[in-house]
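Structure record follows, encoded as structure tokens.
Missing here is one protein chain; the remaining ones are kept as they sit in the complex.
In order of appearance the chains are A and B, and numbering begins at 1 in each one.
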Amino acid sequence: MKYKAVIGLEMHCELKSDSKVFSRSRNGYSKLANSNVCPFDLGFPGTMPSLNKKSVREAVMMALVLNCKLPEYMLFDRKHYFYPDLPSGIQLTQNTMPVGVDGAIEIECGGSRKMVYIHDIHLEDDAASMDHFDDTSVIDYNRSAAPLLELVTQPCLYSAEEAVAFLEHMRSAYKYCGTSEADTAKGQIRCDVNVSIMDEDATEFGTRVEIKNVNSFSNVYDAIKYEVKRQSELKAAGRYDEVVQETRRYDDVSGTTQRMRSKEDAVDYRYFPEPNIPRYRLTPEWVESIRREIPRLALERKDMYTGTYGLSEYDAAILVREKEISDYFEKCITLGMDPKEACNWITVNIIAYMNKNELTIDELFLRPEHLYFITDNVKKGTISSKQAKEIFFKVLAEKKEPSAFISKENAQISNEGELGEIIDGILAANPSEVEKYRGGKEKLFEFFVGQVMRQTRGKANPVLTKELLHRKLDQ
Amino acid sequence: MTYMTKSVEELHELLIKGETSPQELLDEAWRNSREIQERYNAFVTVTDKAEETEVTDHVLSGIPYGAEDLYSTKGVLTTGGFQALCDYIPFFSAGPADRLAETGAVLAGKTAVGESAAVRNPWDPERSAAGSACAVAAGAFPFALAVDTGDSIRRPAAYCGIVGYKPTYGMISRHGVIAGVSSMDHCGVFARSTADAAIVADAMKGLDIDDMTTWDSSDVHLRAALQGDFAGKKLCYVKELCDIRNYPDADETLKAHLANFMEKVVMLRAHGAQVDEVSVDRALLEAVSSIYLVISCAESTSNLTGINGLVFGPRGEGRSWAEQIKNHRTRGLDTSVKRKVIVGAYVLKDENQERYFKNAQRGRRLIVDAWKELFRAYDAVIQPAGTGATDAAVLEDAMLIGSFGGFPSITIPDGFVDGLPAALNITGNCYEDEKILDIAYGIESMMDYKGQIAKEVRK
Partner (left out) sequence: MNKFSTDLVDLFASEQMFDLTEEEKCIALADLEAMEQHMEKIDRIPGIKTAAPMTHCLDDFMLELREDEAVESTPIEDLLANADEVFDREIELPKVVNG
């Protein structure tokens, strides 16, 4: 018996900013406990939130990326619960009026396109973090009040593959927009996964199980696979009533999910609007200015690279994996490089060099302008392809302008007149070989080429050399 | 020579002339405070050290003052009136306290929080008072800071015979002021004259990056606005509140208070003010205290969630974090607070919010709208304040409306009933603090109660 899995995701992403969303202390990772904190972060009496404009801007940008409806103004709600990581017992979030609702975004999964529908996206703050010892725990408030953006999808994903494809798509979107480093290794993305199963032809959803705090995409994948299997087996065995609406946790050691709490234990959060943050009007002008700052995202760029530029899926995917690389590529095109040529330089030479030297593309001395200069000189015949490659690496290694490596000394002789004179001299000095060649000994052609190269110490443009030799010998 | 019964401006002149010194003033404030603590239990802490202050051009330099124990004071115990904070010593001061420190004013003591049965009224020790009101009325120092949530500055000011002023919401920062009802908490001041209240509010007000509800009042100059020019001012009072015929069971005290009020209406008219009687739907007035109850319990419950004893306050006993927090809260919150929290938890419960909390917020809006309607035609609404009459609940509750709307509101003494102070409240539209204080100043100048010090009345 096969069932259809229905999956909804909640994706929390830490936003990038200098200060936190609701306090003025630094927003950033620090090894040293309680070194990025201010009184609000620890819930000292009388402290109040101070909303960061940048966080609002980033939240608006992501709501726009997800094609959400935006509210007239930003409104925050208090969410109440007691837990040691929540110093004031209040998390500020957007329950009443999220920054975005009813969105939709197209993603790519397994070579085909799919719309993912967004319930809402809302801005909230993070809690403190705890470390646990044998008998005690300690609290580090560095993360307290840091900005988190939570997006909630509709239950519109039907496989672990689709779920991960969506998460990858969003991670890329965050990075392209510069709103988050979106690094799962640093815990900057955390997911809750809702999973249910239903008969293929059913119209009603099955019982929904929530898996909380899954911290890597591979764990999301494994947790969904496991949970779908668990629920399917129970259903197939006629024990579907054992699937209950509950919260489970994923244990990546055993690869299983385990019950945390049932629906009955659900906390009443007693949400209500935070009176200390006045409504902040999102003016159409501001929203439009933010919209204009959204860069073209990976999927759109990939479509252009394969469509307009005729690159392969494979190459296009490599180019758009990081916005910086994609931007580099596009700059090369703007300068006038051939797309395929630029793609080759980047995917073959540049990325290999980056990997070998552990550099990002923006850290390279070689800018698109340099690459263009080098390839343009090949095109003009000033240098050979072989020389181009040598110069490319010299620029990278010695951090000097490419022009420094193209001198009179090593410049190709591509001038027809100059090269013609040299060839005339060589033909005049070797009359018997000329005669033998003309008599049918065509192998001697290479002899003449060698003579030209020797005399010019290899600087003669090989193509032009051959062309002139043919012209002069075959006439 | 006693100085602490004088006004801020009088003291400043004496300081400038060198006839007294900041230290001499502070010593007297401390001495008075300890005495008042002894007699009336008005203080949580009388400070015993202060940084040396210089007399500058600022009228508040070298002037001692008190602050309700809700104001965080760096290095000085700040309990907020909670057992749960019985040992909390902040490392930062509340925004308004910081601003006052910049002027050179000197903190002499922290006063008991809110209206409390434990604090005795210096006019009649049989009655209760608020710590800051008691201290100022009894002459500890010329002014004291307090928080007005419902009417907790303007009402105690009335029965302590002094001035109590609550500016427009957000004019003075609440940063570092222990939260009660966030949407209604107002920092304000007790003083013995409108001028002193204006001077202190001038010094404390202004934008604060740590309180997003503050607004730019740099073009507001309260003391300078006090001209006492009364001509053309349009006042009104609400018939349903102030007409004795609304209270068939009125006792003699209430009758006397209302009669006193009507005398003042006559006096104002005689000075050229227009004073009209207006009518407001009784249903609005009768719901005021219920609305306040629901909203104040809800927001208090929320604000008290942060009382857990982990970062500040004595750690609770227990083997788990939950046991420790529970023990801390059980011991640290008294019965009256727990009652509020239970009601708050009820009205905020997800399935109850619509019927309780949101309906109360709807009612709040309708009442505020009704008052804003009055302000379209009138500069201010006046009423008798703090009559203490149990048979005139709507009148007693009406000052809560000033907190609902964030309106600037000031109570000034306007006579005596049964030998105890009677008072007049003047409330105006948001951001019109200058106008309201000027009206109060004008009325104050027509009478002889400015600067009065409490004298125990034998009953």
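Rule of thumb we're sticking to: a residue touches a chain if its C-beta (ideal position, glycine included) is under 8 Å from a C-beta of that chain, and two chains touch if they have at least 3 such contacts.
Owing to the predicted nature of the structure, the values given are computational and were not obtained by experimental measurement.
When the omitted chain is restored, the residue from B:Y65, B:W123 or B:Y169 that touches it is B:Y169. When the missing chain is restored to the complex, the residue among B:T111, B:S217, B:T301 or B:T387 that touches it is B:T301. Among A:K2, A:H132, A:R292 or A:K443, the one in contact with the hidden chain is A:H132.
Residue B:T213 is the one among B:S7, B:T73, B:S173 or B:T213 that touches the chain not shown.
Residues 87-89, 91-92, 168-170, 183-184, 209, 212-213, 215, 281, 283-284, 286-287, 290-291, 293-294, 301, 308-315, 318-322, 324-326, 329-330, 333, 335, 338-339, 341-343, 345-347, 355-356, 358-368, 404-406, 430 of subunit B touch the missing chain (whole complex, contact as defined above). Although one chain is hidden here, its contacts on subunit A can still be listed: residues 17-19, 24-27, 32-39, 42, 50-56, 75, 82, 84, 130-140, 249, 260-261, 268, 272-273, 275, 278-281.
The rule is simple: only the chains that are shown with their structure count from here on.
Subunit A and subunit B have Cα centroids lying 56 Å from one another.
Every residue of subunit B that touches subunit A in the complex is listed here, in rising order: 70, 72, 78, 80, 85, 88, 90, 92, 94, 174-179, 182-183, 209-213, 298-299, 301-302, 305-306, 308, 310-312, 321-322, 325, 345, 348-350, 353, 357.
Every residue of subunit A that touches subunit B in the complex is listed here, in rising order: 24, 39-40, 42-51, 78, 80, 82, 84, 87-90, 137, 139, 268-272, 274-278.
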